[in-house]
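One protein chain omitted, others in place.
Entry: chain A
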């Protein structure tokens, strides 16, 4: 299968964003007539690699080689000219333009007056669709196409530019099984015509079905490049996650109390379906799953920020009105959102104002806020959380990320909730502060708080949670108790494999 020179070679490439090294010294070849899988956890650096190949980012060090010659891409146009076509997870079509125009953009057939030859353009599109075996009207606008059809238009685009290297970043994430089969048939025929395919997916059955070779990445580093036939799915997963689960996250043992939150058959069309679980006092329950599995959407629906179509949310046995965060707060629920800058804090307000924001009403006298009570409440909680700050009157934006997260926590803890929902509690926080946030969550649970946590970090999930609910594509894929939850079992469930053999 392997040919003498690779169509495309990634050679010792590194890329950093600020202080974060997204990709460090990664090398792998893409051969013509071969489909090559790129796998790794969320944040392993796959998308950064794709963006470098697409000409969006430039590598800090290392080189890309096309047909053995070093290339430098100043922009996407250069990558395109080198014969690289990229199909992104989110299709990048122009919704207002016709399908044929989308395919031909930048490459339109021209008449002698250098006008666009629409007839030829439509004929080309028809021909491409015929080759792909699909029926789409080239004159219709791209707006309103299903994701699968958009994906096909993207492929037609790649075909029309005669790309020799096709890069697909999770093209199947939004497709149904039939549509995936269809896509694979097309990709296989391209491969058999000599194109090199780079295929990114979280679904192992797809990788074993489609690809000959696989490159595994972890934390921005290259782990291995091997023939798929030589590796079992177990091997791949182990190499993807393979890091030490140190005793970073000391979760105290707590005897669970009464049921605080009860969610049954929660559904929202197109987002999640039939989600049921409960959380008891003193328990930490983690919602795990891949990006896009619907975790944040579920907790937002539970809290009432987002609507849901059917299902019941009960807090301490009492049914909660849907779509009403105020009622949820009154019932003792608190939500620490994923993006603290956008949703959790008013960056320009002082620390004390931020902490007391959800409680203003209770602190107010005659409808007015006076400094004293506000300051006392803020001081109490920031001290308890060991927040490092100058003065309480400083703007929140002056704090570090970890301390900002503590202010968000302080803000909600000051409402004395009985159920705390935290979405990605340690995203963008350094290791030391992470452990502190974990210690805090653990001690809160020990005091009888029920905690529902959404996290993409497996070590955090495994270290903190009494129970792990794994979501996949909007459904509950598995519920694992603390002793059943391992990196492998969670990843298997998240990616749609049978439980570890």
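Convention: a residue touches a chain if its C-beta (ideal position, glycine included) is under 8 Å from a C-beta of that chain, and two chains touch if they have at least 3 such contacts; residues count from 1.
What we mean here is this: contacts and distances are computed from a predicted model.
This figure omits one chain of the complex; the name its UniProt record holds, of "Cytochrome bc1 complex cytochrome b subunit", "ATP synthase subunit c", "Acyl carrier protein" or "Autoinducer 2 import system permease protein LsrC", is "Autoinducer 2 import system permease protein LsrC". When the omitted chain is restored, the residue from A:164, A:273, A:438 or A:467 that touches it is A:273. Per the touch definition above, the residue from A:46, A:182 or A:218 contacting the chain not shown is A:182.
Summary of contacts with the chain left out: across A:21, A:71 or A:147, the touching residue is A:147. Of the options A:54, A:195 or A:444, the residue whose C-beta touches the omitted chain is A:54. Contact residues of chain A toward the unshown chain are 54-56, 75-80, 86, 88, 92-97, 101, 105-106, 108, 110, 114-116, 134-137, 139-140, 143-144, 146-149, 152, 174, 176, 178-179, 182, 269-273, 294, 473-475.
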